[in-house]
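What you see is the complex with one protein chain gone and the rest in place.
Let's turn to subunit A:
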């Protein structure tokens, strides 16, 4: 880092929403040519600070200086004009337009006869090659690319305006290791060109790999700004959650010593369960009180298998025996009636209902199961809601707040509450901890462990292999939409074991499936 003045300086920023102070007199500085990571739990104010900087939220107090000049952002366009570009966690591109069109959307090169497509594509190619993506065919529809490459295209798109500041809000949450490495190469290249990068992630390893400095927030207040070299992991985590993280560790050892021996008849037995094009016929067995981990890379078929078990997609082969009886699970309603619940990995589109309140979101599945003509009384609702908001430590514990105003981790907890309220015997959790902070993660993992102890069978899917190993009794390793191996968990099993299983089988692999 040079002694250059900061490109962005935010001083004493305060933002309030009805009932909450989202940011309380926070200072933040960003220098040209650095990767600066914003750390904090969900609800700490990371998104709020980004939205203040991109002009989405108006600041109540404080000032924003860009390149030494005071700025008032009336909207996102003002921030863009000031040279601040943003790439959000979820890719905001048009899947049915071509790559080139997506990159240049709104910046097409115009000639006397309207858009000059040739020049536009040339410009797109230039930006893409700047990011090392020159191998992409500009005319291919974006939707045919993997999510990871789409994410890189989204970054290219942000670079079209040659911004001085690039904000990357959790760009890595759906990428696998090689894809993350590629992204980091690109980030370093941009940094060396003098771009100031503001990076948000929940993965600690990545923070240490890429950052120059970090700013830590907690509960809307600034904890501090540190060069990454002067901050070890334990200190960083304790600064984020404001207490030590012994909970996480004790949980791991507790689960592994717990080790469950399945006895008797399985709760669920599936034979040759499959669906053409999404899941090869697979056998699954699940016992009460057991956590079954599904491990594998993104796109390995974990989600597809889980969806078949819940009836979210209809299987076209195989049989399911539930509690010893042959059962047809053809729809989510049928599954819920059989005491099976499924939490989708796609929290935004298949989980929460943004405009309903926390209370309504929480009772929805129970209510759907009872049928609309047998409404839960307000008292019953309140009891349920209070129970799960306390048990899962949802913050703020306000049942009447619209779901969209909750942070990701808290939304996930409400969703978990929704499924627990249906009193499932089998709970399928697809990436329940993706994109949420250490504290909420520990709480969700603890909830899973507690459920298994109570006799619920849990299917746990996660891209974080350590997490799968920490929680599961048994692990199914998947690849290319089929079951590769089934491992009994124990002290000898680690994340490396699973990686080895996937890698061994993959000698003849000709590249990523996606």
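Operating definition for what follows: contacts are C-beta pairs under 8 Å (C-beta built on N, C-alpha and C of every residue); 3 or more make two chains touch, one makes a residue touch a chain; residues count from 1.
One rule holds in what follows: contacts and distances are computed from a predicted model.
A.B. asks: The chain dropped from view, which UniProt name applies: "Phosphoribosylformylglycinamidine synthase subunit PurS", "NADH-quinone oxidoreductase subunit J", "GDSL-like lipase/acylhydrolase family protein" or "Sugar ABC transporter permease"?
C.D. replies: Answer from the record: the omitted chain is "Sugar ABC transporter permease".
A.B. asks: Taking the full complex into account, find the residue in A:322, A:365, A:447 or A:465 that is in contact with the omitted chain.
C.D. replies: In the complete complex, the chain left out is touched by residue A:365.
A.B. asks: In the whole complex, not just what's shown, which of A:63, A:355 or A:504 touches the removed chain?
C.D. replies: A:355
A.B. asks: May I ask which residue of A:336, A:414 or A:459 touches the chain that does not appear here?
C.D. replies: A:336
A.B. asks: Please output the residues of subunit A touching the missing chain, sorted low to high.
C.D. replies: 310, 312, 332-333, 335-336, 342, 344, 349-356, 360, 364-365, 367-376, 418, 422
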